[in-house]
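Handing you a structure now.
A single protein chain has been removed from this complex, and every other one stays in its place.
This part shows subunit A:
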Amino acid sequence: MPDLILFDDELDENCYRARLAAALLNIPVRLHAVNVVPGSEQNSPWFRALSPTGRLPALTGVTGPADSLPAICGANAIMRTFSALTPDPAWRPETPPLVASIAHWMDFTASSLAPAIQLRRIAMFGGKADTRTLLEASHDAFRIMEDHMILRRISGQQWFAGESVTLADIALFPTFALSRDAGIGHDPYPALRRWMRNMKTLPGFIAMPGIPDYG
């Protein structure tokens, strides 16, 4: 395994996606903390050299010796990188319906969950936006997830795609698990609550501040 360095902000949920994926896929990484709040270190020249848009998380050491090329940036890219690196082929499904379904939910995370991610960021660290619209959009997204997991439960399945946990679950999990930070409770989403509990019992699961690892 190459020497991987994950540039990380402990309180950022996208960084948590990458840390959680590393833990569950058994990928050893060294964490390098980037001081985002209050340091704005993501805008410093040294970090911009790695991640030109200042985006976190960022991963080096995959494409060559650390730092010789720009980093792999963004949670989805890093999760996919980990699935390519892990010795466990279960994280690299090949059947077209499963590949498609995982891609669908990872894209959903990046697009439809963006309002909920932004809403939490504002609640935690401040910022300005139309929070009412963000709140509505967050509920809309969680409703789509709940509807899906209801149908999955009726079919005897417990994960978003396929018969076992996939990158789709890891991608989706942090936003729902952290939704209380943004003022969105879990009670109206019983199917998501059950799925969240299943995630927490996975071997290697790690929590982050705001997500109790029991319950």
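Methods note: a contact is a pair of C-beta atoms (placed from the backbone, for glycine too) under 8 Å apart; a residue touches a chain by one contact, two chains touch by 3 or more; residues count from 1.
Going forward, contacts and distances are computed from a predicted model.
*Asks:* Out of "Ferredoxin", "Rieske 2Fe-2S domain-containing protein", "ABC superfamily ATP binding cassette transporter, membrane protein" or "Dihydroorotate dehydrogenase electron transfer subunit", which one is the UniProt protein name for the chain not included here?
*Replies:* For the chain missing from the view, the UniProt record says "Rieske 2Fe-2S domain-containing protein".
*Asks:* Among A:38, A:96, A:185 or A:203, exactly one should touch the missing chain; which is it?
*Replies:* Hidden-chain contact among the options goes to A:185.
*Asks:* Have a look at A:33, A:49 or A:151 and name the one touching the chain we're not showing.
*Replies:* Among A:33, A:49 or A:151, only A:151 touches the chain that is not shown.
*Asks:* Taking the full complex into account, what residues of subunit A touch the chain not shown?
*Replies:* 143, 147, 150-151, 154-156, 180, 185, 187-188, 190-191, 193-194, 197, 212, 214-215
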